[in-house]
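The structure under discussion appears below in the form of structure tokens.
Heads up, one of the protein chains got dropped from this complex, but the rest are sitting where they should.
A and B label the chains in the order they appear, each numbered from 1.
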Amino acid sequence: MTQALLSRVAESIFWVGRYVERAEGTARILDVSVFQALEQSDTEGGHAARRLLAVMGLPDDGHETLWQATERLATDPKSRSSIAGALAAARENTRGVRHVVPVEFWEHINATWSALPLQWEATRRAGPAPFLSFVKSQVAGITGLADTMMSRDQTWLFFTLGRCLETTDVVARQLATVEFDEVFDSGLVMLLRSCGGYEPYLRLSQGVVEPGRVLDFLLRDRLFPRSAYASLTLAEECLDKINSGRHGTWEDARGLVGLARAELEYSSPASLARGLGTRLERLQSSISSVCDAVTRRYFAQDLPTQWRRGGGGA
Amino acid sequence: MANGPDGAAGLPFHASPTVRARETPAKHKAGRVKGVGDLFDGYGETARGLTKVAFDEMVGLGGSTRSPYAGVASSLSLMGPEDVSARATRLARAFMDQGVTFDLDGEERPFPLDVVPRIFTADEWDLVSTGVAQRVRALEAFLADVYGGARIVSDGLIPHEVVTSSPGFVRAAFGLTPPNGVRIHVAGIDVIRDEDGEFRVLEDNVRSPSGVSYVLANRAAMARVLPELFWGQPIQMVTDYPAHLVHALRRAAPTGVQDPTVVVLTPGVHNSAFYEHALLARLMGVHLVEGRDLVCHGTEVFLRTTEGEVPVHVIYRRIDDDYLDPLQFRPESLVGCPGVVNAARAGRVTITNGVGNGVADDKLVYAYVPAMIKYYLGEDPILRNVETMHLQDDSVRSDALRRRDELVFKRVDGSGGKGLVIGSAASGAELDQLAREVEHDPRQWIAQRTVALSTSPTWVDNTMVRRHVDLRPFAVNDGENVWVLPGGLTRVALDEGGLVVNSSQGGGSKDTWVVGGGPAAPVLPPRQQALLSAGPPMDAGPGEDSENRNQQQQQQQ
Partner (left out) sequence: MTRADGWRLHVTHETRFDYNAPARASYNELRLTPRTERRQTALETKVVTMPQAPQYNYVDYWGTQVVAFNIDRGHEKLTITGTSLIDTQRAEPPEDASWREVADASLTMADHLSHKLYTAPSPELTDLAASLRSSRPLETAQQIMERAHHSLNYVRGVTSVHTSADEAFVDGAGVCQDFAHLALAMTKSVGLPSRYVSGYFHPESDAVIGEEIVGESHAWVEVWTGSWWAYDPTNHCAVGERHVAIGRGRDYSDVPPVKGIYAGNAEHTMQVGVHIRRTH
């Protein structure tokens, strides 16, 4: 019992992991998207805007420019997909479980969230790059604090599980922003840089930047931590440890993660590029199913949000 | 994209320390404090604005320093005003950094801790602690009686109507029998020292008294920032409070449970006392839970964890009765757990402090506590009450209202600063409103004479001045003994002449010491010399390039 977390606490910290990673992932996607538009002489950014909104799963009225879409994805407080929205949600969830996370962890998330408006102000003059850079480095600080200061108990395990699931989801979305048939080298480089994987990739491929190999790297490389494969592996390990008290009981989430990972592992390099769109969609929906399974098993379900009176009592 | 839950929204509660009366300016006590150096020069003369001659904690009649303070006073004088000021600043910063703050108008402020501790001798403390423990025992007996056979009513010692009309009297608590008989697991019995230096009980708090987290934080901060004051003083420690509390809570578990699960039930992060709930849970090594983490199945209570639902045996709840169980009380409450009262009734869980304790700290019932001590314990009260007027009698009420600008009026179910009117500080309109409310429902009010609380040297604006103080000792009842934390929370009114010790109205606190007579904290060593003897050097990586090599590197093209 002593190792168990309260379901509410586990759920909150899981979502802090997801939201923090989402904020960073969105920042990286915006990086790639803006560059791509410039590169393809898409002066209005119309095509890029369509693609960006589609990738983020957001409604598109067809008229939004790339700048508008970027601003929305950076600052809209009402959307959990925007950077501001995700960090606000991360902060709110952390606040509810402040007493079980390191103080510095809470303080860093809080400080990041409260600095966002000021950071965005600079964007009007200098473009979005400094803002996106700020977000990325702050998130690195948050996850760094978690890794160095949290005991590897269920608090860290659920946080990391959340991060891993989100990372996989973000990789899939990032890959979907690129049209592998038409992309220039510089686009691939931008993609790799935005994943922090440019140098690791180069060492692996000995300098050859080629769509098929980049795809393979980002989906399947075992050593690069942001590859879909590596994130799924870590997610599975976390689930294993969380479930460690209950040998022999089947765990839906772990099964789903394992299957997704196996699919990546055992597909031939050539087959990766075929039907990429469908594969990426399937990967994202697996993540969704895993999240549901984790919620069903570990987090409290259907908590009363209000009580209603029955009977005639006063 | 999927979304998780948003942050919690609990119902706000207030748990700030009590407010005291304000005096009107008049005479003060002059006198030079002998023998403690410049810091305390003129100390006695700074007491402008006090009506009566208040008892001073440090300075006796004739101006001499009471012995418990001699060491502290001289240590402070040796430091001198600049150093003392610097330490005061460090105390404030320590609290800000740790988050020991309270909310004032949306801003987080540190709860001010004064540099001068309040000191009790072992004998003085003996009197206070046995008086407090006696009071708790009497109130325990009262609660058992009033939710059982009510002998005290049939024997005519207290009117039935006083009990039944008390807002704290909870009929659903009838028949709730705690497994070890304890209903007051934690009590905060507020004590003052009157003009004659006699300790009196000002009010009882046996529902959810708060403030012990400040006691612990104050001691830790003082030891860090003003260690010189501690040298040579056998001060009784306070750090074992959580151990005493968790022991008492475990002993309150339903019979037959081998390893009881204890939880602290908090309304949530938005509650002003959340810091204390979280601190106590952490120091006791138990889960901090909210109502939605608990669920009743039948008459068993469970905690929702990642390893399934785990039985809960003792709930240390910091939630008012009204919000505890939406089936029994307010049905809109989202911070409680439906069914929990019946689970307690069935003996499957213990709710601490007990449901319905409010009838015992009802301010109308307060006047009967000395009689209770005699009736239930067969003892004389060790600590007296403050003279209190009940306002249901027409002539008493009209007299009190005629003098309403001189008296203190309190709502019987108030706590903290709520429901208090200080006659001498209120405006005419406020006093008229008070009169209307009292006439409308006299049972809801009492009036007391304004006591001049004792004063204590306090560092304000770089001077040592007299300020009024009170005390909240904390008592823990484990069923066999009532243990009183040595010291407790001294609250101080930082306004000159003021008697308002509430933090939201300019109050602060003092570390409170009991010197001698019990298990002492280890005396700190004298000013440290070299810290540690040198251990082996730490590992170093590949050496830095030599100066020559650097130059050669720079010279290359």
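Here is the rule we go by: a residue touches a chain if its C-beta (ideal position, glycine included) is under 8 Å from a C-beta of that chain, and two chains touch if they have at least 3 such contacts.
Worth saying up front: this structure is predicted, and the values here are computed from it rather than measured.
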| item | value |
| --- | --- |
| Residue of B:G197, B:P331 or B:G516 in touch with the missing chain, whole complex considered | B:P331 |
| Listed residues B:D38, B:D83, B:E161 or B:D441, member touching the removed chain | B:E161 |
| Full-complex contact with the absent chain, from B:V72, B:L216, B:L249 or B:C296 | B:C296 |
| Interface with the undisplayed chain - residues on chain B | 150, 153-154, 156, 159-161, 163-165, 171-172, 174-175, 295-299, 326-327, 331, 338-339, 342, 345-346 |
| Where the unshown chain meets chain A, residue by residue | 302, 304-314 |
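As a working rule, only the chains that are shown with their structure count from here on.
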| item | value |
| --- | --- |
| Centre-of-Cα separation between chain B and chain A, whole angstrom | 46 |
| Chain A partner contacts - residues on chain B that touch it in the complex | 1-8, 99, 261, 268-269, 278, 281-282, 287-290, 292-293, 303-307, 310, 326, 331-334, 338 |
| Residues of chain A touching chain B in the complex | 1, 3-8, 10-12, 14-15, 18-19, 22, 56-57, 80-81, 89, 92-93, 95-96, 98-99, 103, 154, 158, 169, 242, 245-246, 288, 291, 298-300, 303-307, 309 |
